[in-house]
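Note that one protein chain of the assembly has been removed; the remaining protein chains are unaltered in position.
Chain lettering (A and B) follows the sequence in which the chains are written, and residue indices restart at 1 in each chain.
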Amino acid sequence: MTYLRNCWYMAAWSDEIEKGGMFARTILDEPVVLFRNNEGEINALLDRCPHRFAPFSKGKVDDGVISCGYHGLSFDGGGQCVHNPHGAVLKNMKVKSYPVIEAYRSIWIWMGDPEAADRDLLQDLGFLETAPDTAFSKGYLHGQANYQLYVDNILDLTHADFLHADTLGSGAWTRARAKVTETDDSVSVNRECPNEIPSPLQRSFRNLKEGERIDSWNNVDWHAPAIMVLHGGNVPVGALRDGSINTMTTLNTHIMTPETERTTHYFFATTRDFMTDDTDFNNGFAETRNRIFSTEDEPMIHAQQERMGDKDLWDLDPLLLRIDEGAVRVRRKLARMIEAENK
Amino acid sequence: MTYLRNCWYMAAWSDEIEKGGMFARTILDEPVVLFRNNEGEINALLDRCPHRFAPFSKGKVDDGVISCGYHGLSFDGGGQCVHNPHGAVLKNMKVKSYPVIEAYRSIWIWMGDPEAADRDLLQDLGFLETAPDTAFSKGYLHGQANYQLYVDNILDLTHADFLHADTLGSGAWTRARAKVTETDDSVSVNRECPNEIPSPLQRSFRNLKEGERIDSWNNVDWHAPAIMVLHGGNVPVGALRDGSINTMTTLNTHIMTPETERTTHYFFATTRDFMTDDTDFNNGFAETRNRIFSTEDEPMIHAQQERMGDKDLWDLDPLLLRIDEGAVRVRRKLARMIEAENK
Partner (left out) sequence: MTYLRNCWYMAAWSDEIEKGGMFARTILDEPVVLFRNNEGEINALLDRCPHRFAPFSKGKVDDGVISCGYHGLSFDGGGQCVHNPHGAVLKNMKVKSYPVIEAYRSIWIWMGDPEAADRDLLQDLGFLETAPDTAFSKGYLHGQANYQLYVDNILDLTHADFLHADTLGSGAWTRARAKVTETDDSVSVNRECPNEIPSPLQRSFRNLKEGERIDSWNNVDWHAPAIMVLHGGNVPVGALRDGSINTMTTLNTHIMTPETERTTHYFFATTRDFMTDDTDFNNGFAETRNRIFSTEDEPMIHAQQERMGDKDLWDLDPLLLRIDEGAVRVRRKLARMIEAENK
């Protein structure tokens, strides 16, 4: 397996790195150090001093200049040495730097050819920025499996009926047949669930009586390499989806960045259009989601990876079902993109 | 190394799996899930759903049908899909199933060609079933070494004089020359120790006075792949071995099932013909045995494996002694059986 390289990967939530601070994270098997100058501008370098290969992240940062803690060489955000305590600074004293962008409360990094880095290729996730703090929450999970398994997980939400039966599942996911559509660079998996049994959480949010039903829907849009936007909502049976009090929708991101072939940085966020100024509800919602992800999804996906071992999904000849259509299309599209990149 | 496959391996003690319950264990590098229906009948499947490779053991079992906890596919004990919440059930929706037998308080599994599975090939261990509960005890040890090292350990009991000097050893094992005999499918190592110093445990069981001696004997019968029956006993010097109060014998099993090349499921059991209704004695006897196995045998065999690393015994050119005859014959016989099977 190789990774798609010429694309933006989410490297961190913005608030993981303080003004004037630094933060180390391995991305696509490469150790990266992210650091901000005193104005908050962000830079990213290979987290390995070219002199003796000590990590910069064990050194210090001073207004946009990072210094190795072992022998004191300093580098600017572009990777050029700007201070050598032991002699002259030469042009060739450089360390690999990575293009980075800060947008949507997040830091994005370009792991491929720096010349090809293009801000316009960043997927628009503006709703993360415009959401009020009381209708926004986010999280991070250090996943113990290949990132594509986390992508598969979101592209087939029928798992909610089984794995999350006491919170998100009611059988509605499974009863509705998803419609999968594809563009050049995206795949969408959409579900309509009219006149359906609400999930335990929907029942609680709406204060529904026993037997009361809802119309619900759910759309997942995948963008390469592993950025998903999930839009879901529900209304009373037959009601208009007009944004009125009747409509409850959430708009979510599920973003996976490979750390290694077997570990994943999983970033997720939730926004919503109901009870948007209720801090307690917001916190409770986030806690429930975090609990579900960490105690239900993560153990299952980790176990799945353990059973697969070092084998690729296709080598194991999976028994494909209708529900796999979205994930299969995404895997094929991504494989073609990687193949094209390596030509 | 390959394993002998067309034979019965002990997979579990019967009471490790409840009626209506399930139990996961890796055997010969394959993850297996064992489960019972409501009548207690046992089945075994590869513990990996053919859809997305999640372990069934993270799902649930309902009267002989096991369901994946990820997307809800269900399979019967034969490995045939019997429920697909997402579409039709097709004939080809199958998962590997393993022949299993329940006998002698144990579950036995056939890891080779299912067509070749033959109940008659199961070694008779009926004494495990007929022993009264107060003269029976069993145990399990998760061994950190190749199973053949555990087999070697039982086939050369002179180690008791050194490794178990304060319980089972008196020098008698070493002074007696073992007689090794062989049939087509078994190897026996028999020892007579007339007029010998009793071991500390024998001295205590018999309430012997300082200097008092005994006649003792010990026979180990090995059956492929790694099932051993150990029959040992002692009488006052010169007394008949007639089952009278004078005779103290134990009949034991030592059964090893490879988990991986470097780890072993070690099942052991003890029955005896003296003090057969003494629960306290029975418990104390089991505790002593468990302590000896886990604090003396296991650390030594694990250390031995660590020193051998990934090398095969023969590659390391062991200095063979007379006492190795039984183990060497067994290793050769087993190697020939594996070779024959792979032809």
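Keep in mind that, in the parts below, contacts are C-beta pairs under 8 Å (C-beta built on N, C-alpha and C of every residue); 3 or more make two chains touch, one makes a residue touch a chain.
Here the structure is a predicted model, which means the values were calculated and not measured.
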Options A:Met93, A:Val180 or A:Ala269, residue touching the unrepresented chain: A:Met93
Touching residue (missing chain; options A:Gly69, A:Pro200 or A:Pro236): A:Gly69
Residue in contact with the excluded chain [from B:Gln80, B:Thr174 or B:Asn219]: B:Thr174
Where the unshown chain meets chain A, residue by residue: 31, 47-48, 50-55, 58, 68-72, 84-87, 92-93
Chain B, residues in touch with the chain not shown (by the definition above): 152, 156, 158-159, 161-163, 174, 299-300, 303-304, 306-308, 316, 318-324
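As a convention for this text, only the chains that are shown with their structure count from here on.
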Chain centre separation (chain A, chain B; CA means) in Å: 48
